[in-house]
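Here it is, the structure, as structure tokens.
A single protein chain has been omitted; all remaining protein chains appear in their positions.
In this document, chain identifiers A, B and C correspond to the written order of the chains, with residue numbering beginning at 1 in each.
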Amino acid sequence: MHKKVVSVIGGHSCNKEVEEIAIELGKKLTKVVKYLCCGGLSGTMKAVCSGFKAGGGVTIGIIPSYDKKDANNFVDIVIPTGLGLARNVLVVKSADVVVALPGEAGTLSEIAYCLQFGIPVISLGSWDIPGVIKVKTVEEALKEVKKRL
Amino acid sequence: MHKKVVSVIGGHSCNKEVEEIAIELGKKLTKVVKYLCCGGLSGTMKAVCSGFKAGGGVTIGIIPSYDKKDANNFVDIVIPTGLGLARNVLVVKSADVVVALPGEAGTLSEIAYCLQFGIPVISLGSWDIPGVIKVKTVEEALKEVKKRL
Amino acid sequence: MHKKVVSVIGGHSCNKEVEEIAIELGKKLTKVVKYLCCGGLSGTMKAVCSGFKAGGGVTIGIIPSYDKKDANNFVDIVIPTGLGLARNVLVVKSADVVVALPGEAGTLSEIAYCLQFGIPVISLGSWDIPGVIKVKTVEEALKEVKKRL
Partner (left out) sequence: MHKKVVSVIGGHSCNKEVEEIAIELGKKLTKVVKYLCCGGLSGTMKAVCSGFKAGGGVTIGIIPSYDKKDANNFVDIVIPTGLGLARNVLVVKSADVVVALPGEAGTLSEIAYCLQFGIPVISLGSWDIPGVIKVKTVEEALKEVKKRL
């Protein structure tokens, strides 16, 4: 049977505060799901992967290039799509629930795809677009993820 | 030499008012550019193509499916990508300037891609996201397009 | 109404003989179709575009990168997909008929896609795979294209 997957989206770079939130989110997500998917690169993606690995989970990185080495070191399974930004679609569509951390236009495109696909997207300090589930803490985010898995 | 292209994005369905604006925009765009690109389907896409054809231009429709018949009848050149929503990237990246008409999450993903690529995107009654060029009339939109071609 | 399109596929580099065949093919194709599609790069792609332009046609280049400047100078309409080799699907699916010139693995993948989609593919000195229409001269290729448009 197909396994449940949670995707976490967010910026390629992030400040220390967001990094710590991403790590904490990653660690705690291992209690509710075995597989984490993300865009596989740096910033929030690296932080959430490092947390999820620390918690014992398996990480999937769907990257824009053809070079597996572009994925951060905390990605177990690299999908080197070579699709550029079109890979954003795959990052969110692979998930049953998506958590959005702060990010810029790339993150916005992924939130938009969630809304279009009808995939629940939980905004933890990320874009405030009609249709997202806004939360303020990692604990709240986890609660919303659990409800939807 | 590569020809200039303007892409128009917007909803799959639209009310009469937006339809008329799209037709007018299409017609008037023929005065500044020969090739119009869009997602090739119904609603604002069909309306803007019909206006652009009426003005004598050539229309390109980059559609999500493999079936050219899914393109509206005012599309000259159909690119049947079979890529689903990932085709949104191609619609905006093919353009030198993008005009956004009202639309939902699909349109938002396209605006987000414009911002990420650095392609100027003119919002004519569409999403108000930091970075878009907001205008209120077709004439203003044309003026902004001209400046950037 | 949607316009007919012929795609020509073949290698990124080619010898003088194949280059001349590609130019001749391009020129003569303008008598049967107004729009030519190809992968937009160098070698056979550039040669066939130059011939087609010389004959007065309009050329479409569906390129793997996001940079329109990667397209050869004889491409009118550049679709900068950023999809890498996945763009091969689009090059053949955009066509009503495909002509294959000599090429390597990339050309083989495109021929394979033609066969899978059921798009007629005419091999002019290219791969000899069951299902392709083998011809020996540009005139024969043209005859086979005409039959299928």
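FYI, a contact is a pair of C-beta atoms (placed from the backbone, for glycine too) under 8 Å apart; a residue touches a chain by one contact, two chains touch by 3 or more.
Because the structure is a prediction, the values reported are computed rather than measured.
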| item | value |
| --- | --- |
| Residues in chain B touching the chain absent from view | 66, 81-86 |
| Contact set of chain A toward the excluded chain (per top definition) | 1-3, 5, 35, 58, 60, 62, 66, 68, 71, 73, 75-83, 89-90, 93-94, 117 |
| Where the unshown chain meets chain C, residue by residue | 83-86, 89-90, 104-106, 108-109, 112-113, 115-117, 129, 131 |
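By definition in this document, only the chains that are shown with their structure count from here on.
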| item | value |
| --- | --- |
| Equivalent-chain rotation between chain C and chain A, CA atoms, steps of 5 degrees | 180 |
| Chain occupying the most central position, where position means C-alpha average | B |
| Whole-Å separation of chain centres (CA-atom averages), chain A against chain C | 40 |
| Distance between chain centroids, defined by C-alpha means - chain B, chain C (Å) | 27 |
| Multi-chain contact sites of chain B, meaning residues that touch two or more partners | 83, 89-90, 117 |
